[in-house]
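Before I ask anything, here is the structure I am working with.
Rather than the whole complex, this shows some of its chains in their spots.
Per-chain residue numbering starts at 1, and chain names A and B are given in the order in which the chains are listed.
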Amino acid sequence: MTTTNLILMQAAVAASAASGVLEAGKKKIDLFGMLIIAFAAALGGGSIRDILLDRTVFWVRDQDFLFIALGSGLFTFFLARWTRVSRQAFLIPDAAGLALFTVAGTNVALSLSAPWFVASFMGVITGVMGGVLRDVLCNEEPVVFRGTLYATVSWVGALVMIILMRNGLDAVYAAAITGIGIFVMRMAAIRWDINLPVFRFKG
Amino acid sequence: MTTTNLILMQAAVAASAASGVLEAGKKKIDLFGMLIIAFAAALGGGSIRDILLDRTVFWVRDQDFLFIALGSGLFTFFLARWTRVSRQAFLIPDAAGLALFTVAGTNVALSLSAPWFVASFMGVITGVMGGVLRDVLCNEEPVVFRGTLYATVSWVGALVMIILMRNGLDAVYAAAITGIGIFVMRMAAIRWDINLPVFRFKG
């Protein structure tokens, strides 16, 4: 893994583990269950990406990721016990995880010379699936289906990143631009409740 | 992949993507969410088969499958917006997907010289799992558990296909016979509400 991808993945794992603890902490779940949910949020998307790409799962190869998830989960736990956290607080680390994982997922797929459409998909899967697992384990409707722009933002970001890199932009800059773009677009979608239109079939 | 398998898989992907859009269109799900569900229905079963068999997932190797799923999903969407579709309309492409995926899944497993019982299982998993993912994402009880013959039909079909091929029948004919057989049996099971007996334990 390149240094860029390593740093992106580590930051994404830390952010997503925090989102897992913050969501689980609103439920009647014990500390160990909370950590399982943090691990699922932090490792789920990247694991599915690695399995689909038929490579060794990133945290099996490098167990530092497990310690990062554990450390971030415990830190968030003690912080949240100390202060007041709103029911929606988890959406902020969740948006950070979405942005970081999308960028890292796309980048890894490209570096394995996956075709561009597959690479954009890998970005979305890496970005979205950890949160889906977290929400399913917490018995909540997955954020990705709650209406405000989510997977759309991730997919547009992945496509923009691929276009930037195809046009010769360095991976570090492309990752920074699209990562920040996804995070800002996602926070804007939450703030102003931006939706795609819903179509229901007659009959 | 042989030509037979390629055509079977492409047809199965197109049919299952249509079933995903038709089911999602009855729910309050936006267009992008609808396409995610179409992709899950179209790619889920074959992906799980490939992961279990430890081969590169079919749509990662050949991104045409992604375009087929996207095209079929969009086509179904515009068709369904135009006409009236009954709530149960998705069961027809679903049955086609079940038949095509069972045959393709069994065939792929046999061509990798998996043992026969494993191959029949791979047929069922490929046939059934896309629909399970679709129904779980739509928050519906999976069709496979709704009572009318479903996985049973798929498994019997897979076993018949293996027997036909062991007795020297060409793969193309064996696939055609079992594929049509599964589709007809499944439609008959829906039409006349054919069930396996249900046993509940006392106590």
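Going forward, a residue touches a chain if its C-beta (ideal position, glycine included) is under 8 Å from a C-beta of that chain, and two chains touch if they have at least 3 such contacts.
Keep in mind that this is a model prediction, so the values were computed, not measured.
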Homomeric assembly size (copies in this file), of which only 2 appear in place:
3
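Here, only the chains that are shown with their structure count from here on.
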How many angstrom lie between the centres of subunit A and subunit B, each centre taken as the mean Cα position?
29
Which of the residues in subunit A end up touching subunit B in this complex?
51-54, 114-115, 117-118, 121, 144-145, 147, 151-152, 155, 195-203
Which stretch or stretches of subunit B touch subunit A in the complex?
22, 25-34, 36, 47, 51, 54-57, 59-60, 63, 66-67, 77, 80-81, 84-87, 89, 137
